[in-house]
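So, subunit A:
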Amino acid sequence: MHILDIRNVRKSFGDNEVLKDISLTVDRGEVVSVIGPSGSGKSTFLRCATLLETMDSGTLRYMGETVASMQGDRIVYTKDLKKIRSYFGLVFQNFNLFPHFSVMKNVTDAPISVQKRDPKEVRETARELLDKMGLGDKADAYPCELSGGQKQRVSIVRALAMKPEILFFDEPTSALDPELTGEVLKVIRQLADASMTMVIVTHEMAFAHAISDFVVFMDGGVIVEQGTPQELFEGTKQERTRQFLQNYQR
Partner candidate 1 sequence: MTFSTMVGELAHAFINTFLIFLLTLIGSLPLGLVVYFGKKSRFKPLKWLTEVYISIMRGTPLILQIMVIYYAPPLLFHVTLPGNWRFSAVVVAFVINYAAYYAEIYRGGIESIPVGQYEAAQVLGYRKTQTFVKIILPQMVKRTLPAVTNEVITLVKDTSLASAIGTIEMFTKAKQIAVSPRSPGMLTFLVAGIFYYIFNVIVAFGMKKLEKALDYYQ
Partner candidate 2 sequence: MKKTVSLLLSLLMVMSCVFALAACGGKKTEGDSGTTAPSEETTVDTSADAKKLIVGFDAEFPPYGFVAEDGSYDGFDLAMAKELCSRLGWEFEAVAIDWNSKDAELASGNINCIWNGFTYTGREDQYTWSEPYVENKIVLVVKADSGITSLADLAGKSVMAQAGSSAVDAINDKEGFKDTLKEVVELPDYNTGFMDLDSGSVDAVAADIGVATFNINAKDGEYVILEEPLSTEQYAVGFLLGHNALRDAVNAELLKMAEDGTMKTIAENYVDDGLVLESLCLLNK
């Protein structure tokens, strides 16, 4: 059983076809990186997988449960999206922390008020996670009092507190100053070591190379090439991949 199984995704905004038949499966414990130039459709792909966008056509399954499928030429989404949403977490490029909630409340509010879990248990879990991420002393702080790197670590904790099966990252370090990206990447690496299933859209090539089990290169709304980091970064056969990687190494 795949954790995520998404097939034949098509998505257009007006006349602009952003995704042209994209498929991807992710299994438990796998770390998949999605790379590609801006406008290649990788963020839209992530937003389709996390239900922030509806696909024009395609199928989507989490944990073997069908979320969206084709009936004739019409796509049909299941009604029970609440349960599906509990399977995944998403870390945004711009953190999207709730500014009026303290760090603790940002992390614990959804598990308590959405998942209806025991508040005591949730707070304990949150405290452990914050400690692990080096944010133990920030539980009562408000997002505006944190640095970008701290904010992003809080938003990772917020996603983890929901106990997701799979965690998505949408360019998690793009909004950070270069000297702050390290602390966030370190946290993601910790998660990978702990066998967290993850899909990471990123521009950090060295990081993707080091951490991924599998790398997907997207361009112009299609998957140009996919494979192990070695296959992609060291022995690519595709001219477009080579060009893209060269631009990044400069």
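Picked so that all candidates are chains of the complex that A comes from, given by their letters.
Just so it is clear, a residue touches a chain if its C-beta (ideal position, glycine included) is under 8 Å from a C-beta of that chain, and two chains touch if they have at least 3 such contacts; residues count from 1.
What you see is a predicted model; the values in this text were computed from it and never measured.
Within this complex, the numbered candidate that touches subunit A among 1 or 2 is 1. Of all residues in subunit A, only 50-52, 82, 85-86, 88-90, 92, 94, 96-100, 109-110, 113-115, 142-144, 158, 162 touch candidate 1 in the complex they form.
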